[in-house]
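Here the complex is missing one protein chain, while the rest keep their positions.
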């Protein structure tokens, strides 16, 4: 009875090798991802017991996706299948001052027809102690919102920890719901807020600045509006350019403000999924009863490490992340 | 004033290398295709002046598709762009007794929102002398049917030759039109029928057998029902297995029945687009005023050659096809 | 309580792409295999519940191997880890009259230190109804023989079906046991014999010819010597050359002799694991209560299909194998 | 009537992947390039109407090259064909302190037999408003010089803007012409000088230093000697090592000296063609009536972006270059 | 004192993978070859002591070529270097009825400036007992003819066996020598003729048919005209199509006519160099004192095996070729 539940769309990622554009390529690398799945796989790679719930195409692409999840020992028992195709995204990886570009093909994907009646939440949450959701799922379709809400209601009833990463991406919201209201509704069940001042402003309609002082004020106000929320964790990215970033994290846990030091990622291999790696590290740490600061440090180091893996997945083990926290960042050989 | 017009969806084809399944692969090869486009590119490779009309996604995938058409010198000036994603199909290439498998992601593609008002037929057909359509386009969406019909009406008015390949694929028809009625409507504008007894039975509701006698009877009946149709050409494939086929062709042109000899394709490289290569060869031959039998032979040889190219495209030149007709099938070096 | 148990070494297979030799290559494709594992994965691909028991290196190569098994939903819960490296084999794929060449690096592999005390057979067989073993395992090392024997004793006690593929490969036997005695010992627990006249001659010291008559005589004698054996199934390969084989099967089940027709594999993609695919198909069929002839036909068709997949694994589904039995061997598209 | 004309050799570029040497490789990537073509393609990628004039081999390599130009919508209508092979260059890409190495096979290429009578300049320049040439063309062969000169004479007569990039590479000049005299002759038709103090010293036989003061003096003297030249633009590269450069630009337009800030390219992907990208950006900007400083900034940003694309071609769009000028150099995602 | 000498151009071969055309490819495979070098490498792979004499570019491409020869233990000590680039050929591999296409870039290659004074024949032939030449070398350039002639004169003086493969490829002869006269001159030093009726007709100006009778007559006449020639060996290829050939051989050794059986190559991997593999097998066999028929059989089997290797090189060992002669053509595994 120790399972971490993630719920969200599984996407196929297609990108040319290296820094090529599609116009230069004949070959594409493919992976499967999706923000909540990335969190789930990363936790499974830390040794956590993870179940991912989704709706996946009923064809050989869907079979391949499910096989991909199994490879990481993520439970696929609650995945339902659909006649619609799996969502796809195309990625051109930038470098230096050239941004990466993404084009989605997901608006009529298998996940987009998710409906509450398709998920047996009672059965799915039976072994669950933690539920993680993000703002992408309710943005995709009304069914995503409604299905997620049902899950959260039950998760709350069962006393599960509920972490929310309410990423707001305006161009995703295609149906007629009010994003702010919907996110507020879902946050009302949540216990851990993974996001910063921008996300809080979005939800509260406030205008806090990026300063430490404002971050604390914003967090306090958030907790006041959503009394179930006990802690706020924020990952901060400083970009030199598309190939060189720095990562750190700060938090307000109702008691104290803490901030980690910058981790310098001088040669980025792949930045997709680095935010998810942060959430995964944080959730794993809290779930393992690390103290809040260490959990946050673990998340930040996990996120930094993710920049060194191709694809959406963080392959880092617990020992590898702890190695970073112990200061082993010079990349000596493991023999 | 010598342009051949093709109209239809452009799809991105994604498949693992060789005979791999998606479950075995990290890398996918991609090409662009679509039955009418394949015909167009093949004719352009023969030196014909071709314009392809379509609706393509307004993203870097669409840009890549358009660049792909330009590469073959197919005019893209009448292509419109859409906010929806380009259609995609996934292909696993079989071998010997293992069939190839295809999964489509096209039901909400950029082409699926084609509407008559999106195509300026007057301008598009200005230089046109031949219009080629297939049964895939009206199957995809109502707008496809309506847009095509407008084009055919104008093409007929302008005295263009209209070739029809009324391939009937029942699982494509998703909207509420009656396939048979729609195909009959479109055939009523057409002058060349590219199809066999199956297709005629589909359209006429008849039950002709595969015999030569029935083929002639069926063709005569078709021409009676659709008086604009002057000639019927049928490509016949005999499959030893997925890796070894034989191709021949027969025709009824209102005057005589003719049949070519089998071309033996002992080691198939890629069979996608081989039917389109037949249509392209036939159209090219007729358009060049080859006699009917030679045009049909040219089409059959073009189709056979297409089995030796990877991807949807027939790269054969006129000289290479004529070489087959001259009996040069032993594959000596060209130095 | 329906699990099929396989037990044996997991090997990493390394080979240049296509028909290249190592001297021509910079890149190698890798897969994981091993005769018993191949059987297990193939059955899992048919939908069977399979557990594979083995001893695997405790490094990132071993992790990758375990992840590979999970990908196919084969249970890895009974796998033990060793400080020794995983066994490896190098393969150069031949063509036409050029044979494929294999070089092994397995004599001090992780599996070679398997010992009876390393496997908890009670726990491992708890859900088992079928146990499959081959002559490779006892050949590799004494511990392989002893561990396997313990498993067979318990399997027999639990009334499990025990299939034996006593492949005799003389150059594998490196320790001081007597191959014939050891194989006889292990056969004494078995209920299904998967092998032909050669294998029977090896075990019985007889000299039967390849004729139908002798096959029946040999089978009868085998059953007399090993009364637990109820059925003998033999896969027959006729090689035109390294690229073109024919496969059929015959059996003696104590009651009747039956033989299938040849399946013609004109363009082999990869012949590794085709014998294992036969065993898997046969076991799956018998376990599903197909009658003996249909099970054998299913095995032969599965084996034929395996020749069309790269790597050791048979990816064919039950429907795909049944399709072959229904005569669908012309490789039409699955759309 | 808005066409930009480029004239010069088309080369096939062959290089191992990544930083491999030929001795380490089995596979080579290939692109087509050539300094003037690179300028042309880059301008076409900005949306300009470009025609490239060249002499290309009359074989499947030449066909592929022409198809490559069409892909970028560069007009190939004035390209002539030759029985000689296309020029080739081999490239080993260095890193850090290891320089890249190039070996040419171009001295008897298809372009090397260009003759004035092979180009119909009247027809070719009919829609032209700008002509771009470089010092590579007259260096390759006497016919290159003579053909170019005829083009420049007509371009001047037609009032076209003529930009000159008189790159002097001494080891290219194989015939008996005097490089300095020839370059002076060609400069006498030109209106925009793209080059720095080195190039001016080469042409004038002067000894100006690299200082701002000397740059201005040198530019003034150049304009005095070649009164048609109105503006001098100079791209300045500062190399930390082969993987890390900085790019800026300065100009003297007869009225004022201006200099841009350094753009820092911390992780170079491919530096071939970055000078051509500068020229292309500058020409595009001036042709679009950007003011001189903005055109130069546009060129410098285009050049910086080119370092992030593999191959000779700058794929950057106008918006992407303007984004750099707006300070968007942190490489955020485009979704 | 047992060295076999080959003399001729080394070419870089560039071709897309599989059956792709250049228009479809981004990547090319490269090998080094050349008809005489192929013979030399094949003999070295049989264990012979081989020295190849050539003129190779003095750049990293030439270094790579020399390294390639060393890899096969072919002596490169007599190779001279040139400022000109190495010759290149581009290959598109056909299939079934599609022929392969080749385009050469060799007319001004490093080898094309070979001159008699560049080769120290005394030193080069010091350990030589056999000299092999082909009709390609004198065709390439006058210096090729003259240099070869000097070598042959010395080889004859030293009593070396001299094998001639006077392949006549008319489009190669670019200079003003008379091919027939030149070939006759070179044949006057030769002792073994590797060629058939076509080659004899070419040289003698006769008109013999392909029949056994005429082959014998032609051979006798050849030996009469060129008394040093003692034996004539002819390889016969029957092509079903570009993917399926049969190979056999016949001979007249002054005493008897013999002919081998057809070897059926049902799935050709690469046919470049298969004639050279024949010559190499034959030379190796004769040099090892096989009787004439066995040497010819060895050559034919070597040639057949070469069809199963990618690239120009025959990798077959003596044992592998003898295996074919022993009837092991079913491609069983070598473990």
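Letters are used for the chains, namely A, B, C, D and E, taken in the order the chains are written, and counting of residues starts over at 1 for each.
Heads up, the rule we're going with is that contacts are C-beta pairs under 8 Å (C-beta built on N, C-alpha and C of every residue); 3 or more make two chains touch, one makes a residue touch a chain.
What you see is a predicted model, and the numbers here were worked out from it, not measured in a lab.
In the complete complex, the chain left out here touches which of the visible ones?
The undisplayed chain, in the complete complex, is in contact with A, B, C, D, E.
Given the contact definition stated above, which residue among D:102, D:129 or D:154 touches the chain not shown here?
With D:102, D:129 or D:154 as choices, the missing chain is touched by D:102.
Which listed residue, E:46, E:72, E:226 or E:244, touches the chain dropped from view?
E:72
With the missing chain put back, one of A:2, A:238 or A:266 would touch it. Which one?
A:266
Hey, which chain C residues sit against the chain that's not shown?
Chain C touches the chain not shown through residues 14, 21-23, 25-30, 57, 59-61, 63-64, 67, 84-86, 88, 90, 92, 101, 103-105, 107-108.
So which bits of chain A touch the chain we can't see?
71, 263-269, 304-305, 307-311, 315-316, 320, 323-324, 328-335
So that we can see where the missing chain sits, which residues of chain E does it touch?
Residues 67-68, 70-73 of chain E touch the chain absent from view.
Assume only the chains that are shown with their structure count from here on.
Where the contacts of chain D and chain E overlap, which chains show up?
Touching chain D as well as chain E, we find A, B, C.
Superimpose the Cα trace of chain B on the Cα trace of chain D, which carries the same sequence, then give the rotation angle to the nearest 5°.
For the C-alpha superposition of chain B onto chain D, the angle is 180 degrees.
Roughly how far is chain C from chain D, centre to centre by C-alpha average, rounded to an integer in Å?
Here chain C and chain D have centroids separated by 63 Å.
Taking each chain's centre as the mean of its CA atoms, how far is chain A from chain B in angstrom?
44
Would you please write down the residue numbers of chain E that are in contact with two or more other chains?
21, 23-27, 101, 104, 267
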